[in-house]
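One chain of protein is taken out of this complex; the other chains stay put.
Letters are used for the chains, namely A and B, taken in the order the chains are written, and counting of residues starts over at 1 for each.
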Amino acid sequence: MKKINGVIKAQQFDKETIDKIFTTASEMEVSPPKDLMKHKIMATLFYEPSTRTRLSFEIAMNKLGGSVVGTENAREFSSAAKGESLEDTIRIIAQYGVDIIVLRYNQEGGAERAQKFSEVPVINAGDGTGQHPTQALLDLYTIEKHFGSIDGLKLAMVGDLTNGRTVRSLSYFLGKHYPIKQVYFVSPKQTKMKNDIKDYFDKYHIKWEELDELDPIIGDIDVIYQTRVQKERFKDNPKIYEEVINASEKLIIDEGCVNKMKSNAIVMHPLPRVTEISYNVDHDRRAMYFQQAQNGLFIRMALLKLILAE
Amino acid sequence: MKKINGVIKAQQFDKETIDKIFTTASEMEVSPPKDLMKHKIMATLFYEPSTRTRLSFEIAMNKLGGSVVGTENAREFSSAAKGESLEDTIRIIAQYGVDIIVLRYNQEGGAERAQKFSEVPVINAGDGTGQHPTQALLDLYTIEKHFGSIDGLKLAMVGDLTNGRTVRSLSYFLGKHYPIKQVYFVSPKQTKMKNDIKDYFDKYHIKWEELDELDPIIGDIDVIYQTRVQKERFKDNPKIYEEVINASEKLIIDEGCVNKMKSNAIVMHPLPRVTEISYNVDHDRRAMYFQQAQNGLFIRMALLKLILAE
Partner (left out) sequence: MKKINGVIKAQQFDKETIDKIFTTASEMEVSPPKDLMKHKIMATLFYEPSTRTRLSFEIAMNKLGGSVVGTENAREFSSAAKGESLEDTIRIIAQYGVDIIVLRYNQEGGAERAQKFSEVPVINAGDGTGQHPTQALLDLYTIEKHFGSIDGLKLAMVGDLTNGRTVRSLSYFLGKHYPIKQVYFVSPKQTKMKNDIKDYFDKYHIKWEELDELDPIIGDIDVIYQTRVQKERFKDNPKIYEEVINASEKLIIDEGCVNKMKSNAIVMHPLPRVTEISYNVDHDRRAMYFQQAQNGLFIRMALLKLILAE
């Protein structure tokens, strides 16, 4: 396996590396080495707020005995009066002697630019409409952990498939590395999956189908990956937003819906949820979204180990 | 004593538990166990800013060797675009593997809701107009520490008694657990103590009296608990606010006023103060408000010990 020198995008990982990350994540779950990151420092630089993601990285570092410095306010570096480039900021923070930088940036490509100017590893914690590779890894880990193997499964991706970053990143991983049996894109007609992902699945000979309701497939699928409507992307189209919300109503996962699923199936969601999964589903053992969030912690601990302590 | 599983409201504590908290706080003051919280993590989730309270909890955790992650910006979880419920947020943060959550919420009942969905203990650091139980504990601790016993004392609660959260919480503790001799409610007529607290004192046979000046009692009382006018509660009533401010002028504690007090009496204040205690009182040994703030540290360290290490 190649040494991991940072996490910039999903495509950087080969199958061997992904397997190693998952094995390490399992170890983290069972017996985390409590002083592995002793005397090591993580800097979390968030150019847009994402408290949950930030806390997940910071807790991962703390659980391994490391320290954290950071800011929820990294835009201040590039504020009007001061106007510093991302490159300069990263270079300085790296030279301050931190061991790793976790970057959330508001524009696609931020992590890649940062890595070029950083003396220390950079982890991409989301860059605008670009990638959020640790999210994709934890999604995949959640599926593999539950089913033992991802091969041969039937997945339904549900909701706002046009704007959801997570379903896109997950698709890249699935298409390239896992011979799944079937993907269903279930969405309102206004928020269909884009063609690039469909072409991608075609290239890897993975069957896909588009639907606008769950009923025909609900009893047959292994994984529902539900997503919320990305309201912030419809700012200029309140009418279309309203249509999408209306069309999404029949895609809500509620108790009745879950009861039609196979007993071993799972419901995933990248969170936060709004109304697209009913609260009365939470107690069903098929509800996997809180464990999925927790798996993010193990994945991030594993990455810290593989980047800084291997 | 029952194990403390979290701190939600003042009423949860019996006398034995309060005594145990105070004994433990004294130990913390003398010789804090510097590695007691090693490898333990506190999450501070503040839905409204309260920097002093947050720092007090975080320092308490640090002094015992634990780590802290947190946000002053917890409202972002429930921001318009994302709209996550408090329950979901708490559940996720708890599952990230922190050992305790300190929550400041902007609505009454927040801590109680949080505790229901958290796998780990929750400490209420203030919930809207509701409770702030660690403040009440530190107030009580301050009195007991100074006088040896609270029984038989005469207290004056002064200022904005209608809106002040701290005097109300303190009253609940006093009425139920301590046979004090007399309470004076000293306030402008617009901000009198509400009837529920008066009824409560009646129920426990504690004498109370209302005044609008300090002079008749100043030489006779053991404790003055001064409070600031909660300006933010008068937003819609600027005229009444002005009346209250005017009527409060004769309730200002200054050097002359303190000099009339018994030599062993004390002046308390939950801080921040504005003008209701003159700066020239600070050097008088009866000025207890800075020590009172410091006692908050010891109380919070004690609670961490009793919740996480007993």
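Miscellaneous remarks
The definition used in the following text is that contacts are C-beta pairs under 8 Å (C-beta built on N, C-alpha and C of every residue); 3 or more make two chains touch, one makes a residue touch a chain.
On a predicted model such as this, the values are computed, not experimentally measured, just so you know.
Touch with the chain omitted from the figure is made, among A:73, A:149 or A:264, by A:73. Of the candidate positions B:8, B:21, B:41 or B:68, contact with the unshown chain belongs to B:68. Residue in contact with the omitted chain (choice from B:207, B:231 or B:250): B:231.
Set against the missing chain, the residues B:2, B:15 or B:52 yield one that touches it, B:52. Take chain A: the residues that touch the chain left off the picture are 39, 41, 43, 67, 69-74, 76-77, 80-84, 88-89, 91-93, 95-98.
In the full complex, chain B touches the omitted chain through residues 34, 49-52, 54-56, 58-59, 62-63, 65, 68, 72, 228, 230-232, 271-274, 290-291, 293-294, 297.
FYI, only the chains that are shown with their structure count from here on.
Chain A and chain B have Cα centroids separated by 41 Å.
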